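What you see is the complex with one protein chain gone and the rest in place.
Chains: A and B, in written order; residue numbering restarts at 1 for each.
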Amino acid sequence: MDLHLVAAQLLNGVALGAILALVALGLTIVFGLLGFVNFAHGAIFTSGAYGGWVVYTKTGSFVLGVATALATAFVLGIVIERLLIRSYYNRPPEDQILVTFGLAIVIVETIRAIFTGQTQTFETPSWGNGVVNVAGIFYPQYRLEVIAVVAVTLLAIYLLIYKTRIGLIVRAGIDDPLVVNLLGINVRRTFMFVFAMGAALAGLAGVFDSPLLAVNPDMGTDVLVQSFVVIVIGGVGSFGGAIVGGLIAGEIISLATAFIPDYSQALLYVAMALVLILRPQGLFGVVGRS
Amino acid sequence: MTDSRRSFLTTSLGAAGALAASGFPFPRLTLAADDTLFIGLLCDQTGSYSADGGDLQKGYELAIEDLNAGTGVMGKVLGGKKGVLGKKITYKIADTQTKPDPAVQRATEFITQDKASMFTGGVSTAEVIAMEKTAQQNKVLFMTGASGSNDTTGKDCQRYAFRSQCDAYMVSKALAPVLAAKLGKKRRAVYLVPDYSYGHSLADSMKEFTEKEGWTTVAQVVAPFPTSDYSSYLTNIANANADTFVNIEFGNDGVSSTKQAAQFGVLKKMQLVVPNISTYFADGVGADIMGGVYGTLPWSFRLQDRYPMAKIFVDSFTKKYGSRPRWTAQIAYDQIAIWADACYRAKSVASADVIKVLEEGHPIELSLGKVYYRAGDHQQVRPVPIVLGKKPEAMQGKDDFFEILEVVPGESVMQPLNLTGCTLPPV
Partner (left out) sequence: MIRRPWQLAHPRTAFAVMAVFLIIFPTLMSLIGGDVTLASRVLILATFGLGVDLIFGFTGLLSFGQAAFYGTGGFVAGYLMLQHIVPNTLLALAIGTVAAALCGVVIGALSLRQVGVYFAMLTLAFGELFFFLENSPLRAFTGGESGLPGVPRATIPLGFTTIDCTSAVGTYAFIAVIYFLGYLLMRRIIASPFGRILRAILENPERAAASGHDTLRYKLVAFTIAAAYAGMAGGLLGIFQGYMPPDAFGIDQSGEIIVVTVIGGAGTLIGPLVGAFVWIYLQHALQNVAVISGVWKLILGLIFVALITGFRRGIVGGATALLRARRKRPA
């Protein structure tokens, strides 16, 4: 057994896991807090990627690209929530799945109509170029930077939800909408904010993930499936779950590639199925939440 | 008006409105004119191989234009005659999405609805093999687009299909000795292989011929086709104790995997070899990476110095499109030329007659010199150009990525018929 290879794959698993966690975060927030499954999560991811790509290639500024991605996704989230999702909170989960699934088609096909189905290149930003020597393992600098980005984002979201007044309102509004309403706080606006935040996170993941992926209208499908795997393993609605789920998924892919490369993709689905069958609430989820 | 009726009406009116606004082509019955022939073109306009597909499409359109007007290479080959046997060529282009199923569906439509005399195209071997079978089942001639797997004229060969690109065996047999001469005989190679017929075929052939020269194959890392994130595979490769990285990936996958390989430091440690370089590979990875890379190109515009027809082709292509052709365009153009020539020889466009003529193997002078089809497996006998990537300073023009080291004659590298595994079904 080549220890060096195992170490390298372990590191790769962490980097992959960070990306997966970032992508799944938006989904788990919406699912956990609103009890709403957003099958359009991958499509919003794609919108963020394209928004960022357009601005980045035009201006050369990655920061502007990120800002655009966030804005695009956030606005998209608000629009979707106000026009459509709002009327679905009390409808059965199948309807929620179907409408977001349909939205995903609409969003993806619109992107395809505007940008064609060609794959676009998203260059790694200049501060991401280069190889870092991590204890004898050579690893792309950009991927390590993404780990940092994910960590910062997770911290920011955590602080927002658990340490601010807005976060308090959000959590209270979800636990007991009636009381919160009686207190004069607009619960509907809270829900909209949460949904838009989930969307913004998807867009953020989209723009940061683009240098590593092929940017095309269908890039969101794999992302959506992987996000499901992560939140299933980690547990729905749990922050820790998204992180742990992401890391586990990342390590499954990496280590499997090291030892049984032919089956690395399949293992992920097997893991997901196993968790759903044996412990549906995942590692950190709470039974009874949706 | 009841709620349900209202919502139904609004929905349907909305849908109808959308359709009308979009210029919905409410279909008319059209009858095929008797003085035209229809060719079906299957090009990868989207998907991993879309760049090559775009080049393919340009080649086809130029070919048909030249064919109908009697100009360009077509004019030279056919002696200025316009059209095929007095008939004008019409065509439609279908997007295969780099997937076999849309390719088969659209090809079948071309055959059953448009009454195609011939159909051609495809860039991935998966599509091409599927379309070969479609051709055989419907008994309509299929001239392949790009396809590099041995299986296309090997175990999946068909009587109604003819393949012009050099197969994996030819590429490897031609490339390996050059690699050994330039890079040495004791190298240790690690492969990145896309997990389908073409990938395995080329990897196996390269392994066979490089090992004959003394190389060791350290590992073959297989990745799903298509893949966008190669990190876990490249981690394996980076740690593989090898000095040569053989990248079998093609199209967008080839570009992504190579760029990511650079990010993982693989290209610093290892010499890159790309046995079959896809048409926009160099543009995608950039000349900094491409410089010093060994590989083959089924054709390059630089061959215009060697073959007069290539010069005519490059000139007419550049005139029409403003840029020089790549090798999928050359395949496209030449396949149509060979077909047209065979139709004239057979004095018929019926697939069975044309096949008989093609199997007779008359050499025809095109952009690769004289080429012809081998009757036993329908593989074209044609040269294999070995190339070396130019360093950015040496480039004379923004698409001048390669210098041609050697052009290996086709006869010397053809796979012996009894090894191909091909048994052609009857006409």
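Just so we're on the same page, a residue touches a chain if its C-beta (ideal position, glycine included) is under 8 Å from a C-beta of that chain, and two chains touch if they have at least 3 such contacts.
Note that the structure is a prediction, hence the values are computed from the model and not measured.
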**OP:** Using the definition of touch stated at the top, determine which of B:L37, B:A51, B:A116 or B:I129 touches the missing chain.
**Re:** B:I129
Original post:
Which residue, B:P224, B:G286 or B:G361, contacts the hidden chain when the whole complex is considered?
Top reply: B:P224
Subject >> Residues in subunit A touching the chain absent from view >> reply: 31, 37, 84, 87, 91-95, 97-99, 101-103, 105-106, 109-110, 112-113, 117, 221, 225, 228-229, 232, 262-263, 265-266, 269-270, 272-273, 276-277, 280, 290
Subject >> Positions on subunit B where the hidden chain makes contact >> reply: 2, 4-5, 7-8, 10-12, 14-15, 18-19, 22-25, 27-29, 92, 94-95, 99-101, 104-105, 108-109, 112-113, 125-126, 129-130, 132-134, 136-138, 156, 195-197, 224-225
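Here is the rule we go by: only the chains that are shown with their structure count from here on.
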Original post:
How big is the gap, in whole Å, between where the Cα atoms of subunit A centre and where those of subunit B centre?
Top reply: 37
Original post:
Which subunit A residues qualify as touching subunit B in the complex?
Top reply: 2, 4-5, 8-9, 12, 15-16, 116-119, 121, 124, 129, 131, 138-143, 212-214, 216, 219, 253-254, 256-258, 261-262, 264-265
Original post:
subunit A touches which residues of subunit B in the complex?
Top reply: 45-48, 50, 95, 97, 221-222, 224, 226, 228-229, 231-233, 235-236, 238-239, 252, 255-256, 260, 263-265, 268, 284
